[in-house]
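Coming up: chain A.
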Amino acid sequence: MLRLGENAYWAMGLVLLPAAAYVAVPEYFSVVILMYYYAALGSAWNILGGRTGQLSFGNSAFLAVGAYTSTLLFLDYHVSPWVGMWVGGALAAVTSLLLGLTSLRLKGPFFVMSSFAFVQVVQLLLAHFTNITNGNVGLVLPLTDSLADMESGNPLFYGYLIAGILLLAVSVNYAISKSKTGYFLSAIREDEDAAKALGVNTARYKALAFVTSAFLTALIGTFYAQYLLFITPTATASIPLSIQIAIIAIVGGRELWAPVLGGIMLEGFAFLVETLFPAIPGLNFAVYAVLLMAVIILSPSGVYKYVREHI
Partner candidate 1 sequence: MLGGVYGVMSVGLTLIFGVLRIPNFAHGEFLMLGMYVTYWFVVFTHLNPVFSIAVSAAVLFVLGYFFQSQLLSRVSRQGEVPQIFLTVALSIFLSNAAEILWGSNYRIVPVSYTSTTFHIGLVSVYAPNAIIFAFSLFLAGLLWFLLNKTHTGLAIQATAQDPEAAQLMGTDIKKVTAVSFALGAALAAVAGSLLAPLYPIFPTVGSYFILLMFTIVVLGGLGDVKGAFVGGTLISVVLSVSSIFVTEDLGFALVFIMFILILVLAPQGLFGKTVK
Partner candidate 2 sequence: MLELESVDAYYGTLKVLDSITMKVDKGESVTILGPNGMGKTTLLRTIVGLMPARSGRIKYKGKDITQWPAHRRVREGISLVPEGRRVFPYLSVEKNLLVAAGTTSGGRREEDSLETVYSIFPDLKAKRKDLAGNLSGGQQQMLALGRSLIQSPSLLMLDEPSLGLAPIVVKSVYQAIRKIREGREELTLVVVEQNVRVALENASRGYVMQHGRVVAAGTSEELMNDSKLKERYLGV
């Protein structure tokens, strides 16, 4: 009962927060959107990184696949992003499957390094094929303010769009945790060989987790493109962003709502430092890094668990 209650509180809070912020502090509304954006990215990452234990420093590559697919479909073929986002998701799923078939057999730091290289490859390719992607100059989406084009003049629209995607990511996490797949993924994380000995096709389940994570990340990519109406290779398929996604989930933890807490906390924190010390560029990240070190050393299983156990 308590678990159900907690889920309901979180979901309710997530739905109410954008409206409340819109009314109370409209000038900071974009902070809420960014919090949700990072929370969603962390939640999607958690499916592979948290449940399966395969740390990826490459998830922003799938953000780029999603953002570029829906944008190019819209610009070149007038396909609405409402459709394009699912195409992007599918394309990211296929990409992750191909990558996963080769690299998921790598363990620990080796998988981390391969995913790290993968983002860079995607970024370089997006920058290279200028005739399609307009290279490093990036692509600009036309301002239509039409809901059919997944655009709106009302920021609340974007707040609820990303809240919807975030809740989808959390729901997928929840569904997995309650399913056979979830049991198998935890078993793989705890001891892959022992899972194999019981008849678990570990390669298949790891690939499934990877594909799901990539699919959700690509949906967030379409949101990103529609929200900013401007995408570049370095802003999407970016190593720093990839690392930030992983950090959100590591700082939060691997429980259902932990990456959400991580995303809200870290973005809130970054915003706070920026507001307090606007004159010193780099300070927010430097402090962020120190905080990260403190969390890793003091509470290695994540803030969420720490809060649950101590407060």
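Candidate entries met the following condition: all candidates are chains of the complex that A comes from, given by their letters.
To be clear about the criterion, a residue touches a chain if its C-beta (ideal position, glycine included) is under 8 Å from a C-beta of that chain, and two chains touch if they have at least 3 such contacts; residues count from 1.
In this text the structure is predicted, and so the values were computed from the model without any measurement.
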Item to complete: Could you sort through 1 or 2 and say which touches chain A in this complex?
Response: 1
Fill in: Sites on chain A touched by candidate 1 in the complex
55, 102-103, 105-106, 108-110, 112-114, 116-118, 120-121, 124-125, 127-128, 239-240, 243, 246-247, 250, 280-283, 285-286, 288-290, 292-293, 296-297, 300
